[in-house]
Structures are given as C-alpha cells and as structure tokens.
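Presenting chain A:
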Amino acid sequence: MIPLQFYLIVAAILFCLGLFGALARRNAVAILMGIELMLNAVNINLVAFWRYVKPAAPTMDLAGQIFALFVVTLAAAEAAIGLALIIAIYRSRDTVNVEDVDLMKW
Partner candidate 1 sequence: MLTSQFLTYVAFFVLSAIALIGAFLAVTLRNLVRAALGLILSFMGVAGIYFVLEAEFVAIVQVIIYIGAISVLILFAIMLTRGLMTSAASTQNSQWIGAAFVGMLMFAVLFFVAITTNWPLAQPHTISDLIPRLGADLVTTYLLPFEAVSLLLLAALIGAIVIARE
Partner candidate 2 sequence: MDILNNLFTNIYNAINAFLNGLLGGAGLRPDAASAIVAAIMGLIVGTVVLLFGVGVVLTLIWLERKVAARVQDRVGPNRVGPFGMLQPVADTIKMFIKEDIVPTNADGLVHLLAPVIALAPAVLAFVVVPFGQGMQPADLNIVVLWVVSVSSIGTVGLFMAGYGSNNKFALLGGMRAVAQAISYEIPQVLTIVPIILLAGSMSLVQIVQKQSTLWYVFVLPVGLIGFVVYYISALAEVNRTPFDQPEGESEIVAGHHTEYSGMKFGLFYLAEYFNFFIVCTIATTLFLGGWQGPFLPSWLWFLIKTYALILLGMWIRMTLPRFRVDQLMKFAWQVLVPISLINIVLTGILLMFFKVG
C-alpha cells in the first residue's frame, strides 16, 4: 500500500509549481494555466484523503470524491469566464500581458 504522505507530497510539488506559474508568468493565459495546476493538486489531496482517512460520518464516506467533482466543475466555469475576459481584454487593449492592463492602478 502506498503511504498517504506520498500522494500529499506529489500534490504539494504540483501546487507549488502552479503557484510559481501563476506568480511569475506575464501572459494572462499562462497565469490561468498555473491556477488550473493548483486546482489539480488540491483534487489529488481530496481523493487521497477520501481513500485513506476515516470519514467523519458513515453517510459521508464519498465526500472526498464528490468535492473533487465540484472542484472540477468550478475549474471549468473559471476557465470559461477567465478566457472570455482575456479575449475581451485582447480585443480592447491588443495585449494579454498582465503588466500592460493595470489600468486601475496609478
């Protein structure tokens, strides 16, 4: 049996790579890619906890998987809205570089 910690460490590395991508990239689409990676890492944790950790109540023994499914749904909604925003910005400003669209800052 693979120890739970192995999954947690893989998820942690994935999360930190995603975090790095979201913080260090210039292109808005690439930032979104980093965020998707972080959501994936969270999902690995949820499913690993579902398999290894004692559920709080017997009726909730699928909670980990169900919440992973909710996260996937949210990720889909987030990607759709995020990319629509990026395309709208590209139309009006001709750039997807996040450093060039900080109009609210002065």
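In this section, contacts are C-beta pairs under 8 Å (C-beta built on N, C-alpha and C of every residue); 3 or more make two chains touch, one makes a residue touch a chain; residues count from 1.
Regarding selection, all candidates are chains of the complex that A comes from, given by their letters.
Predicted, not measured: the structure shown is a model, and the values here were computed from it.
For chain A in this complex, which listed candidate touches it: 1 or 2?
1
Where on chain A does candidate 1 make contact in their complex?
1-2, 4-10, 12-21, 23-27, 29-30, 32-34, 36-37, 40, 43-44, 47-48, 50-55, 59-62, 65-66, 68-70, 72-81, 83-88, 90-91, 94-99
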